[in-house]
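What follows is a structure written as structure tokens; I'll ask about it next.
What you see is the complex with one protein chain gone and the rest in place.
All chains are identified by letter, namely A, B and C, in their written order; residue positions are counted from 1 within each chain.
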Amino acid sequence: MFGNPLTILTLGPILAGFAFMLVAWAAPPSKRKEISQYIRLLIFAFSLLLLSLSTLMFLESYSGISWTSLALNEYVYDNCANAEIAIEAGGCSLVDGFGVSWHVGVDGLSFPMVWLTTLLIPISMLVEWNAKKGAQFHSLILMMEGALIGVFVSLDLFVFYTFWELTLIPMFFLILLWGGENRKYAAQKFFIYTFTASVLMLLGILVMYYFTRVPVWDGNLTGRAFDITLMASSSNTLGSAFLGGFGMQKAVFLLLLVGFAAKMPSVPVHTWLPDAHVQAPTAGSMLLAGVMLKMGAYGFLRIAVELLPGAMVHYQLLLIVLGMISLVYGAMVCLGQTNLKRMVAYSSVSHMGLIFIGIATMQPLGIAGAIFMMLAHGIISPYLFAVCGAFKHHYHTLEIGSMRGIAKFSPWLGGHMMAAWMGSLGLPLMAGFVAEVAIMIAFWMAFGWWVILPALTLIITAAYYLWSMQRTIFEGGDEGQLPDSLHGDEPVDVSWHENAGMFILAVFAIVLGVLPFIFFDMMSSYSNEFVTEVLLDVLNEVMP
Amino acid sequence: MIPAMYLASLGAILFCIGLLGVFTNKNGIIVLMCVEIMLNAVNLNFVAGALHYGDVTGWVFTAIAIAIAAAEVAVGLAIFLALFSSRESIVLDEVMLLRN
Amino acid sequence: MSTLTLISDPQTATALLPEFTLIVGIALLILIPNLGKGTFRLPIPNTNIRIPYLFGGERFAFTSSPRIPGVISVFTLLFSTALALWSQMEEPLSDSNVWCIATTGEAFNSCAGMIEPSLLKIDGFSRLLEIVFYGALMLCGVAMWSRMPATPRFMIHAQVLAGRREDERIAKLLDNRRQVDFHILLLMVALGMSVVVLANDLFVLFIGLELASLSSYVLVAFMKENDEAPEAGMKYFIVGSVASAVGLYGISLLYLWNGNLQISELASSWQAMDSIDPLALAGLAFIVVTIGFKVSAAPFHLAAPDAYSGASSPVAGVLATASKAMGFVVLLRVLVSITMPESGEAFWVPVVGLLAAVTMTWGNFGALSSESPKRMLAYSSVAHAGYLLAAVAALGLNTSREGDHVVAELIVAAMLFHLTVLVLFKLGSFLVLSMLESEGRGSKLEDLYGLAKREPLIATALFIFMLSLAGVPPLSGFLSKLLLVSGIVDATVHNSMTFDDGVIAAIRSLHWVFLLALFVFLNSALSLFYYLRVGWVMFFEDPPTRKRLVYAPFLRITLMLCMVGTLAFGIGPLADHLLTLVSNAAETFFG
Partner (left out) sequence: MSDTKTSEMRFLPIIGLCLLFPLLRMFGGEMATGTPFTALESAFLIPLIPMVIFPVIAILGQMNHGDEAWRERFKEGGMIALCTLAISLSLTIWLAIEFFTKGSSFEDPLRASVFNWINFETITQDAAGNWIHLKSDSLGVGLWIDNVSMMLLFVASFLCFLICWFSLGYMNTDPVNKDRNHRFYAEFVLFTAGMLGMVLADSFLWLFIFWEIMGLCSYLLIGFYYERPSAAYAAKKAFLTTRVGDVFLLIGLLMLYDIYGSLEFAVIFGDPSLHGTVDVNMLRWALIMLFIGAVGKSAQFPLHVWLPDAMEGPTPVSALIHAATMVNAGLYLVARFVPFFDVTGHGHGVEGLGDVAILIAWIGGITAFMAALIAFVQNDIKKVLAYSTMSQLAYIFTGLGVALWFYNHGEHHAAVIAFGASMFHLFNHAMAKGMLFMASGSVIHEMHHAHHGSHDEMDPQDMRNMGGLAGKLPITSTAMAIGSASIIGIPLIGGFWSKEGIVAETWNAAALHGGTWLLVPAFLILLTAGMTGFYMTRMWMMTFAGKPKTVYADKVHEHTPWIPTPLITLSVISLLGGFALAVLGATHWLGEAEAFGTAIHEHGLVFAILDTIVHAFLPTDMFLFLITWVAISISLVVGPAMAMRIHGGRLKSGESAPRLISWILPLSSKFGRTQVDDLANSGLADALHRRLYFDELYDWAIGKTVIPLAYALSWFDKNVIDGAIKGIEWGSQKISGDVRKLTTGRPSDYIMMAVIGTFSILILLWGVI
């Protein structure tokens, strides 16, 4: 149970984070600074270790594992394969009494997210290498890593939900202790908002739980289980009427949708995001945008779509409308923002809309595109926020209008801004474009001329990004114009660690744009497996 | 022999009187006495039951109930004393530090 | 029955060991602090031969230490808990672990074969609840170690600093005396509660109830130095005594109806009734009112917020946990053991269901904008009573499900689980408040401001307690609610149920008690807001002072244990153990 690499990836960082935190906390004040330096290095090394572990897992796809031939509900590094028997045998049960098991595994949907998380953690540490109280800061990030990976690997809804909520806590503290001026409000809003939404999701999960009976399983007080694979085995055959029939499936789907949509976030439950982002520290924003938003999309796919395909088909229109509104509305609101980070935050709303759209096309291509969007946005949006963070750090302001010609003073920053902005507006050969193309192709096949809306949004996206660049790093004449918040200090360029972190992100954004098949193929195989094994039947039964 | 029914009815009447008294009176001591009236109604019922069924336990219950009532009065008075020493009043509606 | 038999019969003595321990504890509490250099002068004229009898006079410094009473009571409770737990370690389900104490004082292994009426019944169910009571009271005792009396002590300390050693001695003695009073009352509550849960006769049960209640009235009013405690005690007493009177009246009515208050006899008479006798019905209703007061169910809960906020925090915690558990035991005894029909729905389901819905909603809305953490916890306690009442309502449906799980047992197990873990996090949060109280704060939300900056660990603990109260996975508060809702769902939804025509239609076709499950859920969601608010005033706001809280090592350790327990009983092997324990207890409840 604990020899599984995924278990290590999940629990390792949480425990290590705790340990480091305690050490940093217990350090004698006189040596605190010194010890904190070492701890920071250790944490960084630890996160690199995890990254290499996940990368090795990926590299095994060239020797051992074939991601592209995984069947639906088949996972690699599964510690509890054939759950019904395994759990009964006690191999992986966590609490028998109500059917909770420690069941982890990854497939083409979750592995990219796991890898992304392990990648982003060291990078976000790097970018905020010199954070105040660095040891605590970095240990919080490390804990966050464990929780995030836990969300992506756990195949037990109880554990999933636990990790889901657990991610809030480090983030909450990151915002609270390292955030901007208005951090209290933002952290509260962030917490309340996502928590409330996840409560509805929890209701959905519980309903599913109540319908997942495990008769053979002794010692289970409630006679039910949270295991996803057990649910899937009853849900994938349409005739068995998972959740007691279509009506309940629809209801549960809606509940889950609310929970996940708020996390993604989708209009109209998105308003926590800008506030949280604006106030969060850079690393916090990076992780928030890079991974936490993906949790919503991931959960939506893994639970709502995979287990309730019928309801998904039923609510296709709703998904499209939600996605479309998020996309267009988010982009339009971006155009009206004056704060750099706020604008970037809304652009996340806009991009996440594409994920709903991609899923709603119900084409394997579209779903794969949506998954790739998660990955691509997971690399590009941290890049965006790293740039914003550099502005905040070195120029102490994020107001778009307050500075001009910054590229003159900070050429590296200007270059990174350019690269990040271009990546986000869907420049070809960067990761975002792949997802956009895949989703759009599928979208046309499914909905035809409605594609005009997302397409025109691309123009708006370009408009707000270019506009913001023009007003910050460009213009300003030969002298440039420094923001007042600099108080006449000498402007400086990004520091080496920020630069390094952003470079890595840029490289990955480009590598995944040029060679997307690295991850796209496994996503494609997952989505194809799902569509051909499940969705086709559903479509043929439900749609007419 | 008085029929048990009469006793029980008297008990019921006493109980109602006590209950009415409890929430119409504002003075703590009077309220306490009303509670005592209610407890006496209970005693009457037990007695009636004991009579009716010829069961000795009923008498035992009565005796213990009286003891309970006594204990209750003792506790109640102690509390009222403490209250009076801090507020100089035992009029219930004047003691309203804690509300909402 | 003679007292002598009670003690001399080895079986009885063994069976009632925890209770006897309590009595011994009370005796020690009276004796030990009074040990002193008391001497007895021999009545021989002109001589001054004094024979020391170690009682009275100038007290020994050690025995008059203000810590001693607390230590005695806590260890007594600890010992009792251990004994109770130990009695359940082996073969919890076999008859050899069930004892019935007859009126003669003899103990029998099987209650069924007894000829004489039995007074007390000892089984897994009662033992588990005893553990809950003792545990809660023990926590209360630990919290009281270092802070009694609350406010004056600080004044005396100031004088001590001024060099008045004499006053210090007086203060210590005063402290000691008050400690003794307090802890005796505490053990009395324990004894009363034990009797309630052991009772096999409605009147015995009521005596236990009165013993516990009367002691707790005094405990609420105990901190008479501040203005609020006597008021709280008064309100609690007035409403409580009226409630007891009403309940006792109800019992007397049952006596009138049946001529016997043995629970088993009442049950068989009830079953034999063709139509329900109004006398019995009225009696039952009156008892329910008393219980409503005890568990603070709406609309009988109104005194509870006042009492909780006026009482010192540990006492309030006891009221919210042990007292409530006791109330539910009575409820189960009365409603399930006596009036549950062989098959079909019990007649009281609508009443309890309605009570549940009103209670949880009222409680949560009351707590939502509450500015005092104690009042907030009081209202939350009301809400929790509502959740448990919902489970009772589901129990009343008397559903039997195919397969090896018995719905009723699940529900009772869920309730027991809830009551058990509630001690950890509900009382735990009161303990945190009690730390604040010892510096004169704790009655306003502002007092919690910035607690995280002063005491990060304590604040974290309180935060976890809050989350657990709200029912956030994987904390035990979630598990307990999950089990409760599972019970309700199992009782109302059947395996063959289909939801093809839409959820609303399906729910309408279900028994309305199912809606209570939704109510539980929605209310939990609502409750999240006020629990979280406590969390963030601790983490966000600036503290009024940077000072550390009172140094109370044992209390701190206890708090940490509560925190760990809150987590560990939610997920992991410990949760499994507890689940086994409660499910066994539930099984023995149904005998």
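Note that in this section a contact is a pair of C-beta atoms (placed from the backbone, for glycine too) under 8 Å apart; a residue touches a chain by one contact, two chains touch by 3 or more.
Computed from a prediction, not measured in an experiment: that's the story for all the values here.
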| item | value |
| --- | --- |
| Displayed chains contacted by the hidden chain, counting the whole assembly | A, B, C |
| Option touching the unshown chain, where A:Ile14, A:Ile205 or A:Ala368 are the choices | A:Ala368 |
| Option from A:Phe44, A:Phe443 or A:Phe508 whose C-beta touches the chain left out | A:Phe443 |
| Omitted-chain contact residue, chosen from C:Ile30, C:Ile49, C:Ala112 or C:Ile276 | C:Ile276 |
| Interface residues of chain C (partner: the chain not displayed) | 234-235, 238-239, 242-243, 246, 275-276, 281-282, 284-286, 288-289, 292-293, 298-300, 302-303, 305-306, 347-348, 350-351, 354-355, 362, 365-370, 526, 529 |
| Hidden partner chain, residues of chain A it touches | 193, 267-268, 270-271, 329, 332-337, 362-365, 368, 405, 407-408, 411-412, 415, 418, 422, 427-429, 433-434, 437-438, 440-445, 451-452, 455-456, 458-460, 462-463, 466-467, 469-470, 473-478, 480, 515-517, 520-521, 524, 527-528, 531-532, 535-536, 539-540, 543-544 |
| Chain B residues that touch the omitted chain in the full complex | 19, 22-26, 31, 92-93, 96-100 |
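We take it that only the chains that are shown with their structure count from here on.
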| item | value |
| --- | --- |
| Furthest chain, CA centroid comparison against chain C | A |
| Intercentroid distance (Cα basis), chain B paired with chain A, Å | 66 |
| Centre-of-Cα separation between chain C and chain A, whole angstrom | 44 |
| Centre distance in Å when chain B and chain C are each reduced to the mean of their C-alpha atoms | 25 |
| Multi-partner residues of chain A (each touching 2 or more other chains) | none |
| Contacts with 2+ other chains: residues of chain B | none |
| Complex contact set, residues of chain C against chain A | 403, 405, 410, 413, 472-474, 479, 482-483, 485-486, 489-490, 493, 495, 497-503, 505-506, 521, 524-525, 528-529, 532, 536, 539-541, 571-572, 575-576, 579-580, 583 |
| Sites on chain A touched by chain C in the complex | 94-98, 100, 158-159, 161-162, 165, 172-173, 176, 184, 187-188, 191-192, 195-196, 199-200, 202-203, 206, 210, 213, 215, 219, 221-224, 241, 243-251 |
| Residues of chain B that touch chain C when the two form their complex | 4, 8, 11, 15, 18-19, 22, 28, 31-32, 35, 38-39, 41-43, 45-46, 48-49, 52-53, 55, 57-58, 61, 64-65, 68, 71-72, 75-76, 78-80, 82-83, 85-87, 90, 92, 95, 97-99 |
